[in-house]
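I have placed the structure first, in the form of structure tokens, so that the comments after it can refer back to it.
Just one protein chain is left out here, and the rest sit where they should.
In order of appearance the chains are A and B, and numbering begins at 1 in each one.
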Amino acid sequence: MDWYEFLFVIEVAVGGLLSGVMYSLVAIGFVLIYKTSGVLNFAQGAMVLFAALTFVSLVERGVPFALALVITLLIMGLLGLAIERTVLRPLANRSPMTLFMATLGLAWVIEGGAQLIWGTQVHALDLGISNAPFEIGGIFISNFDLVAAALALALVVVLTSFFRFTRTGLSFRAVADDTFAAIAIGLKLNRIQAAVWTAAGVVALVAGLLWGARLGVQFSLSLVVLKALPVLVLGGFDSVPGAIVAGLIIGASEKLAEVYLGPYVGGGIEGWFAYVVALAVLLIRPQGLFGRKITERF
Amino acid sequence: MTGLALSEPALQPERRSFASRIAPVTPVTASAAPALQLSGISLAFGGIRALKDVSFDVRPGEIRAVIGPNGAGKSSLVNVISGLYRADTGRIVLGGESFAHVPPGRLPGLGVARTFQNLALFPGLSVAENIASGLVFRRPAFAWLPFLPASRREGRATAIRVREIAAFLGLEAHLPRLVSTLPFGLQKQVELARAMIADPRLLLLDEPMAGLTGTEKAAMAAHIRAIRDRLGLSVILIEHDIGVVMGLSDRIVVLDHGEVIADGRPDEVRRDPEVIRAYLGPDAAPLAGAA
Partner (left out) sequence: MSLAVEAPARPLLTGQRLAILALLALAFLGVPAFASPWTIEAILLPFLALSLAGLGLNLLTGYAGQVSLGSAAFMAVGAYAAFNIQLRLGLPLPLTFLFASTTAAAVGVIFGLPSLRLKGFYLAVSTLAAQFFLQWLFNKFGWFSNYSASGVISAPVLGFAGITFDSRESRYLLALTTVTLITIFVHRLVNGPARINLIAVRDNETAAKVIGVPVLRTKLAAFALSSAIIGIAGVLWSFTYLRTIEPEGFNLDRSFQILFIAIIGGLATLRGAFLGAGLIVVFPLLLSRGSAWIFDGGLDAGSVQLTQRIVLGATIVTFLILEPNGLSSILDRVTARVRSLMGRT
């Protein structure tokens, strides 16, 4: 391999890592809810679509950028609260699989609702981030990807410090660790769940804006869940660091495979390659890279 | 209890004949090869050492109690014997074979059956089906497919055997019911029936009395003794309640903090100062009546 080829590999890998961060961003929304409610929230993708569509429609109707952001945030919070109240609470104490199926139904409702309200056409979303690539040491990096990655990392830092250092955050973790104990010491489970769903809505907004700016805001935005699922499986459903590391692994390996393996099989492998990577790892570590090891009691 | 003898040729186990084991159990001779031998079993979860160098044996036809306070490692021990946990060190000799880890799927073939501390029945099946599930391991290949004469034969033979066991434990009236609709005490007996149906040589009972009422405890104790007396199998009885096992067991192992602190006949164990300390604290008086 000569030098230029080597640089090309690095460039592909870096591009992959950066888009991997975008996968992690969606995955974190899942992790938040899974940690506190034990639900794999399939509607997360629909929430991403809903957030982006609401924001872009507001902006198109002449609402200033900042105000649109605030309004969308409020709407996402309300949506999260509504979901918690109408779907999760009546289904408390039911099997995780039942809850998962309910979020599948929920995904259809939110997707349909978002498009019914705001229409089905594709909206361009300009966040004012330049998409021009720049060069570092012979490698071209997309400016947009870099900014997106930085934003995603900032979000992670905010979330992590929230969990570590605030009272509400600590009670989140208590609920995640032991729901019964948390109730026993008087934590208000409903309020915490509502807060988590709101937080997931906020994460959905950030993901929706970044993904929307890249792909255009349209129905297919809700399909980013399908990108996030293998990341979740690989990282473990209950681990924020896991979601990030797995996102990076999957982003990079997917891009490399696309470039080096794709041509041999006719391309288009990005739809399933991530799943194969995740599966291969899972066969060795069934609880994912960072998931809690399940110690069963008999 | 000769009614428990197998009447169907299809169900004859490949291992040594059932009839030879029905002989009434006479005082256990020390010379007989042990039904189970544990040597140097250690197990740790992360930093916590659940079992430290545990060794003891179980003689054929013996009721061997393993007692100890909560967290002493009793359940870990059963799970090591039944292969659900993998011991870090030590050997387990079962049915003439020596294992570092017993493959759980092979247990019935080795003549070992167990019950669980928290019921592990199949709520979606009837009582009869739950009991019958203990015989699935012996089913010939493909006998699960419908429309095969072999499947039908197997089904009939199993049904007969299920009735025998149910009659022995007084569960006949409940056979068609969904097992999850039974009261807890009866569910415990169904689990015992499931463990017994394949004529094990070694029965592991993980806290069979837990959650039972006084009357139910007495009935369960009677069942356990009857099973041993009539079938001559060995029983490992896990209990945290020291009173229950005193009258029931031949020899008792006492675990504390994962270590064997005493091993002997009930009256020896009862007087053992270590045991008294473990159970009642350092300043306690000897266990006067021991319940």
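Simple rule for what comes next: a contact is a pair of C-beta atoms (placed from the backbone, for glycine too) under 8 Å apart; a residue touches a chain by one contact, two chains touch by 3 or more.
All values reported here derive from a predicted model rather than from experimental measurement.
Although one chain is omitted from the display, it touches the following shown chains in the full assembly: A, B. The chain that is not drawn here is touched, among residues A:A107, A:L205 or A:V240, by A:A107. Contact with the undisplayed chain is limited, among B:S76, B:T158, B:S234 or B:S249, to B:T158.
Residue B:V136 is the one among B:A33, B:A100, B:V136 or B:A226 that touches the chain not shown.
Across the interface with the omitted chain, chain B contributes residues 82-84, 104-105, 107-109, 113-114, 116, 120-126, 128-129, 132-134, 136-139, 143-147, 151-152, 154-155, 158-159, 162-163, 166, 175-176, 194-195, 198.
For chain A, the residues touching the absent chain in the complete assembly are 40, 87, 90-91, 94, 96-98, 100-102, 104-109, 111-113, 115-116, 120, 226, 229-230, 232-233, 237, 265-269, 271-272, 275-276, 278-279, 282-283, 286-288, 296, 298.
Here is the rule we go by: only the chains that are shown with their structure count from here on.
Here the CA centre of chain A is 49 Å from the CA centre of chain B.
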